[in-house]
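Now for chain A:
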Amino acid sequence: MQYKSQAVAKPYFIAAIGLFIGQILFGLIMGLQYVVGDFLFPAIPFNIARMVHTNLLIVWLLFGFMGAAYYMVPEESETELYSPRLAMALFWIFLVAGALTIVGYLMVPYAKLAEMTGNDLLATMGREFLEQPLLTKVGIVIVALGFLFNLTLTLLKGRKTSISLVLLMGLWGLAVFFLFSFYNPENLVKDKFYWWWVVHLWVEGVWELILGALLAFVLIKVTGVDREVIEKWLYVIITLTLITGIIGTGHHYFWIGTPAYWKWWGSIFSALEPIPFFAMTVFAFNMVNRRRRDHPNRAATLWALGTGVMAFLGAGVWGFLHTLAPVNYYTHGTQITAAHGHMAFYGAYVMVVLTIISYAMPVLRGRAANSNRAQVVEMWSFWLMTISMVFITLFLTAAGVLQVWLQRFSTSPLPFMVVQDQISLFYWMREVTGVIFLLGLVAYVASFFVKGEAATLASSTSGRAGIGTQPA
Partner candidate 1 sequence: MSGTFSKSMARNVFYGGTAFFVLLFLALSFDTQQALPQRDNRANLTPAVAAGKKIWEVNNCIGCHTLLGEGAYYAPELGNVYKRRGPDFIKVWIKNQPTKVPGRRQMPQFNLTDKQLDDLVEFLKYTSEIDTNNWPPNIEG
Partner candidate 2 sequence: MNTDRSFIVLLAATAATWFIGESGAAGAAAMTATLVLMLAKGRLVVLDFMGLRAVRGYWRLLLPGWLLFVAIVIALAFRLGHST
């Protein structure tokens, strides 16, 4: 660790992992509710479990992004963080607010929660992913502003690298587009239209800048390739991302009451969205193959490469599968969407946050890399989680294909619930795979507690086996 204020990243990363565990537990509850409908009813109805599952995902990814930014920006700017105390204060505010929100979801009926938290003043709740009470939303904005203030001032007083500029642009964009969550017109079509300005322009827009910056940072560190080379490719990739992704928003405007031309605009541009992901994968592998050093943290390298591949598969390939309007006409709002959502979020955002944690945590704990034994456990967790996510996606895809066939495509379409019964086998298989994912997560957490002789940068002359790359 070069700057002692980078240490504030550590609690952020720990909180992220903690909330990640919660997310997966609720995912398993929901998965079971798909096949045992009355499981935990009425204590935790499905809609509550889902809200907790998705909101925890968002919040822990935000914790991860913030931790990453607090870690990266001082090092990139070659200066201490503007205010470590502000960073710590915001950490506790965000954690407590997040925890209270989740407790509110679980303890109070949602309508009651809405009433208690001022939803009558400004109705923003009850929309997918934006279920947070008004107070929490305001809290998120305040935390985000404080966070951006802190980082922007840090950047301004230090070196301005492309990586930290791209990161900050992504984070500012994240905060700006979140403001659309406060706009909830009575007109459902308008509501949905601008709802996507938060959701789509986050995950297929500004978040990808953050993703690119995190990946580029770790790649510079673990490969030793010239910053110039990595940064210019970063620019090329995020350019491709935004020129396809911004108009690509149109693939959500096919069937919600928006004009018909979006079917063309949305299909054309989103059909090209896999290209930046493919470029990112090629880029990551290329940089690792051209590495000038063998960083002892092989686990971080593995996560970095995995991010490229899984983001391409989940966001790129699975997105393309159902993005063309004639296909989406049948698949819209089915398990196909769920399949895509799972692998895309895991492959792009979960994995990139785990990449930066994998790289930064050992440093924050005073070593270049964890012991070989700890890394082996971590790599096991990588494969367990990644492979089980691939199978979760495949099972949901199978369920979705069958659902589309029986409910939408067939000449004698069956009712929704009849179809759900017929595809329950796939839901069972998904649930079993989900348990394996949890085992992977347990292994991941365990890897932090595995002892052994820690590696240093100097001791890393050998050992390039195990990360699955060809020697340069």
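On the choice of candidates, all candidates are chains of the complex that A comes from, given by their letters.
The rule is short, and it goes like this: contacts are C-beta pairs under 8 Å (C-beta built on N, C-alpha and C of every residue); 3 or more make two chains touch, one makes a residue touch a chain; residues count from 1.
Everything numeric here is computed off the predicted structure, so don't read it as measured data.
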Neighbour of chain A by the touch rule, complex-wide, chosen among 1 or 2: 1
Chain A residues touching candidate 1 - in the complex, by the definition given at the top: 30, 33-34, 36-38, 41-42, 45-48, 50-51, 110-111, 114-115, 119, 123, 125-128, 131, 162, 184, 186-193, 228, 231-233, 235-236, 238-239, 242-243, 246-247, 249-250, 253-260, 262-263, 265, 329-330, 332-335, 337-338, 407-409, 413-417, 420
